[in-house]
Structures are given as C-alpha cells and as structure tokens.
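Right, I'll just put the structure down here and ask away after.
One chain of protein is taken out of this complex; the other chains stay put.
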Amino acid sequence: MPLVHIHLGRGRATYEQKKELIARVTDTFVDVLGSDKDKVWVVLHEVPRSEWGIGGKPIAEPDR
Amino acid sequence: MPLVHIHLGRGRATYEQKKELIARVTDTFVDVLGSDKDKVWVVLHEVPRSEWGIGGKPIAEPDR
Amino acid sequence: MPLVHIHLGRGRATYEQKKELIARVTDTFVDVLGSDKDKVWVVLHEVPRSEWGIGGKPIAEPDR
Amino acid sequence: MPLVHIHLGRGRATYEQKKELIARVTDTFVDVLGSDKDKVWVVLHEVPRSEWGIGGKPIAEPDR
Amino acid sequence: MPLVHIHLGRGRATYEQKKELIARVTDTFVDVLGSDKDKVWVVLHEVPRSEWGIGGKPIAEPDR
Partner (left out) sequence: MPLVHIHLGRGRATYEQKKELIARVTDTFVDVLGSDKDKVWVVLHEVPRSEWGIGGKPIAEPDR
C-alpha cells in the first residue's frame, strides 16, 4: 500500500511516458506520506476512447 | 462526479448500444440527482466471458 | 453481468434517489442489451467530496 | 454478492488455471461466509506486466 | 501481483472470517499460479447492503 489504479485513453501514452507516470506517482507517495517505495503499486488500464463517456457521449469514435 | 464503471461481457454490445448505454446512464444522473451533465463520466470495460465467473465457473468458454 | 460500480459524492443522494438510480440503471441494461434483470448488479460507493479531486483540488472541504 | 475483481499479469495463467482460481475463490466464500454459490461473482482482469509498477518501475518490458 | 479487490456486504463477515478469506484467497494464488506470497494483495471493501442492487433493487433496507 498505497495502491493506485490509473485509467487512460488507449494509445494516449507511450511506454516511456507510462514509465514516467509510474515513477512520478510512486515518488509522490514516498515524498508526501513517507511510503515504503516497494509497497507502492501502480496499475495502468488503457480504455478505448470510444468506451469513455463524458457528458453523455463517447469522447471519440471507435478506431477502425 | 458521478463516476460510473460498467463491466460488460466482451462483444455483447455494439458501438451503437454502448453509445445508448452511456447516454441513458448519464441522463439518469441528471434526472435523479440534478448532476451537471458534463461532470458525469461513464467508463466501459469489456471482459471476456471466459474470465467472468458466476457460481464457481466461467460463463463461457474462451473464444478461439 | 453486467456489473456497474457507481461512485457518488457522500450525502449527495437520499436512499429514495439511490433506489431510483439502481432501478433506472438496471432497466437501461434490460432495454438496451436485453440483459437478464436478475443478473444486473449495481454497487454504489459514496466518496467524501473532500477525497475527490478535479483539476488538482478536492471539490469540497472536509465535513466537520 | 460477494463480488471479487482479480488483477493478474497478462499471460500468467492458462484458462485451466483461471477456472481453478474462479472455482477455489468461490468455494472460499461458500465455506467461510456461507455465501450462496450462485451469488458469488469473480471477474478476472489481465494487465500487461509493463503496465504494472512496483517500487516505481514496471515489472516487465512490453511484449514485442 | 496478483491483486484482489473483494466487495462484501457490510457486517457480513467478522474479523476472524475476513482473516480467513485473506489467508485462503492468498493461498489459492500461491497454489494455482505459484505466486510469491508476499506479492499477493487482497483488499476488502464493505458495502452497505442498501447500496447494492440486484435485479433493480437494493438487497436490504438501510440500517437505522
């Protein structure tokens, strides 16, 4: 603990960006709460933007 | 807010049906709670039916 | 299936409203996808508004 | 109810192992809590190991 | 990893039962997948039964 689930639009982040997100989110818990770094878990979930609704509508058409 | 995560069997809904689910679920919050429509998020997650267990067994065999 | 997790600001809905949310969200799946009504699960999670950040800030101060 | 979401590294379990996980987790609720077996839902989510961070780093490189 | 989120009706399990659920679910991953025991996380979430809808209705009235 702590445990972080991140939901992102699919294809919005490269692997380098995902690594940076994981590193920085983890460091945030170490800095702010003094968490044991090895006990910070960060799980990314990519969601197709056609499956993500804001204001009653998907934010993008499906990929073809 | 509100935030809604929907888990569905993969392939159970067409894109038109997903759009309708998002629209109607969003309207439900606007109607019942007076939510600001642009602050209603609905995220769909498709789950293979072979990875969904009810009563101790997957509800379908894996696709081939 | 389907399975729906709803996250709401704590205290934003009365029990009557929650019942109506559950009923209408369930009916949406029955209408749009032909889901078996008894296989629609809707789980509500109330989240204190001081624990919900939008734009980098909690949307309300903690209750006292 | 109960409802169980399991997150696993993608490709870490065969279908036979997933069936066994679902069966045994379900039985655990029946045994320990006396749950109605048909009301135990277990949903598996496979997560690529490159999207799972422990200690600030993904636990594996992306598949190619 | 693996990571397990369990949602239970509030008050349905004693602390002794929760400990047994955690122990047995963890052992299941060790036995079936050969998971490293210290890398199995199990998080319990108690949900009031009045906030859990099956078939369009909460499964219990709110506690008073």
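Quick notes
Going in written order, the chains are labelled A, B, C, D and E, and every chain counts its residues from 1.
As a convention for this text, contacts are C-beta pairs under 8 Å (C-beta built on N, C-alpha and C of every residue); 3 or more make two chains touch, one makes a residue touch a chain.
Here the structure is a predicted model, which means the values were calculated and not measured.
For the chain that does not appear, the touching partners among the shown chains are A, B, C, E. Residues 7, 45, 47, 50-58, 62 are the ones on subunit C that touch the missing chain.
Within the entire complex, the positions of subunit E that touch the omitted partner chain are 15, 18-19, 22-23, 25-27, 37-38, 40-46.
The set of subunit A residues touching the chain not shown comprises 1-9, 12-13, 17, 20-21, 24-25, 28-29, 31-33, 39, 47, 49, 52, 54, 59.
One rule holds in what follows: only the chains that are shown with their structure count from here on.
Considering the contact criterion stated above, the chains in touch with subunit B and with subunit D alike are A, C.
Interface of subunit A with subunit B: the two copies contact each other largely through different residue positions, with under half of all numbers used appearing on both sides.
The interface at B-D recurs elsewhere; of A-B, A-E or B-C, the pair that shares more than half of its residue-numbered contact pairs is A-B. Computed centre separation for the pair subunit D/subunit E is 13 angstrom, with centres defined by C-alpha atoms.
Shown for subunit C are the residues in touch with two or more other chains, namely 1, 3, 25, 41, 43.
Taken pairwise by the contact criterion, the protein chains fit none of the simple patterns, being neither a path, a ring, a star nor fully connected.
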